[in-house]
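With one protein chain held back, the other chains of the complex are shown just where they sit.
Here is chain A:
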C-alpha cells in the first residue's frame, strides 16, 4: 500500500459572512487572526466561524491578505509615517492591497479589529493617516464633509491661544 503524503489536503475553515455567504480559507492562513485561532484552539474540530459584522467583500479581501502572509511575517509600518505616499511607508504589495476607497478601508479596519489582526489593522490605520498627512484644516473639512463646529469667535480665540497652529 502506498500513501501519497503530498496529496493530503489541508483543513479548511469556512467563514460565514453577514449575508450568509461562505468563504473558505486554509487553516494555516486563518490562524493569522487571533479571534479565529482562539475559536479553533478553544473548541476542537471547529471548521465554521460566523462573522456577522463583516460582509463577504471584506472577508474576501481579508482572506487575500491572510493567504499572502501565510508563510511570512507582514512588514512592520514605522510610526509615525514618513510620507503621504503609502509606497514609501510599506512594501509595494501592501500599498497595492490597501489602495481602495475610504469606505472599504474603514470596513477593512473594523474587520481587522474584530478578527484581532494587528498588522492588517495597522496597515488600514496607516492608509488613513496618509490621507490626513500634510493636509490643512480646511482641506480636511472639505474632503470629508466635516462641518466647522467651532464658531467664528472661537476660531479667533483658538488662533490667539494656540499660535503654533498657524506655523
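Keep this in mind: a residue touches a chain if its C-beta (ideal position, glycine included) is under 8 Å from a C-beta of that chain, and two chains touch if they have at least 3 such contacts; residues count from 1.
Note that contacts and distances are computed from a predicted model.
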Omitted chain, identified by the protein name its UniProt record gives, among "RAB24, member RAS oncogene family", "Ribosomal protein S36, mitochondrial", "F-box domain-containing protein" or "NADH dehydrogenase [ubiquinone] 1 alpha subcomplex subunit 12": "F-box domain-containing protein"
Selected residue (touches chain absent from view) among A:26, A:60 or A:113: A:113
For chain A, the residues touching the chain missing from this view: 77, 79-81, 109-110, 113, 121-122, 125-126, 128-129, 132-137, 140-141, 146-151, 153-154, 157-158, 162, 164-165, 167
